[in-house]
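Encoded as structure tokens, here's the structure I'll be asking about.
As you look at this complex, bear in mind that one protein chain is not there, while each of the others sits in place.
After this line comes chain A, so read on.
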Amino acid sequence: MSLQLIRSFIANIFLSPFAFLRIILLRLRKGFTYTSEYTMPPPKFYHDDEAWKDVEPLPQDDGGMHPLAAIAYTEEYSEAMGYLRAVMASNEFSERVLGLTEHIISMNPAHYTVWLYRAKTISELGKPLQDEIEWLNPTALKHLKNYQIWHHRQTIIDALGSPEGEAEFVSQMLEKDEKNYHVWSYRQWLVKRFDLFDNLEELQWTESMIDADVRNNSAWNHRYYLVIGGREGHAPSEEVTKREIEYTKEAIRKASQNQSPWNYLKGILRAAQLPKSTIKSFATEFADLEAPDDVYSSHALDLLADIYAEEENNKESAEKALDLLATRYDPIRANYWNYRKGLLSQSEVAA
């Protein structure tokens, strides 16, 4: 097994919501629950520990900007980091190093170098991978938005070669945060790595997630991935198309002002190469131009505007739908709807 066991991955310049930066910020906002969370076991120190007496901790090199500031580390974290630097410098891979990395991860799971060294150690010692997964489970549940943990997990499951137990674990994670981007990405990876596209349980599970919250865009995205997106551009069969259209219609009837299923429906039609007019009468259930006071979905109006625009001699209806959007049902995007109106007259000129 190679060092490929791990990678680090990190925070981000770019994507706060799915990076552990978030965790830190949340923690800080909650009045820094960090302390209460981890001081339950008393602080652990190494300087008076027999097992570590041969190691001289390496002090922090702060890079010269404000070297004296290093004293501000809390003692426990600072000391543990000193021992980590020392074992890294001497390339020590041992049981006690595993314990040390676990300790530091419990204090600061976002420190990517620690994960890296833990993976190296596991690899060098030839530790059973299943044990590592068992150790990871509670850690992952504690740190929902941490990148490192997911990556660590993915590499280990890949090496193990079996997704057994993973579906249950993912469900457990999603109970805590049903739109967690890492968890859904990981689920996609499982589907692809172990070819679960035609696994009926996977589709049923996705359905149960949508049933639980019909507005969960991540669940809709996963469904699309299963049915179409992950299948290398193959168009869905007539049967699948019909099933998906009916399923989505039902979901829209539960909550008509819900972007996700409308987007999904349009996606299915496009993949099956069907015109939008296929669902014209369905859309009219939610937005009838004859009853402009009773529009139940701006998304239906939007779709109808497209359908009318494609019909012969029905630009007027399209314009009416777009006007309703710009003035009554979605005025915050008035400029967008007016732009769409402009396209109507352009196509008239072109015709």
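Structure notes:
In the analysis below, a contact is a pair of C-beta atoms (placed from the backbone, for glycine too) under 8 Å apart; a residue touches a chain by one contact, two chains touch by 3 or more; residues count from 1.
The rule we apply is simple: contacts and distances are computed from a predicted model.
The listed choices are "N-acetyltransferase complex ARD1 subunit", "Nucleolar protein 14", "Geranylgerany transferase type II beta subunit" or "Glutamyl-tRNA(Gln) amidotransferase subunit C, mitochondrial"; the UniProt protein name belonging to the chain that is not shown reads "Geranylgerany transferase type II beta subunit". Annotation: of A:52, A:169, A:205 or A:225, A:225 touches the absent chain (contact as defined above). Per the touch definition above, the residue from A:94, A:130, A:204 or A:259 contacting the chain not shown is A:259.
Screening A:44, A:142 or A:215 for touch with the missing chain picks out A:215. In the full complex, chain A touches the omitted chain through residues 3-4, 6-18, 21, 24-25, 28-29, 32, 34, 60-66, 69, 72-74, 77-78, 85, 107-108, 110-113, 116, 151, 179, 181, 184-185, 188, 215-218, 221-222, 224-225, 228-230, 258-260, 263-264, 266-267, 270-271, 332-336, 339.
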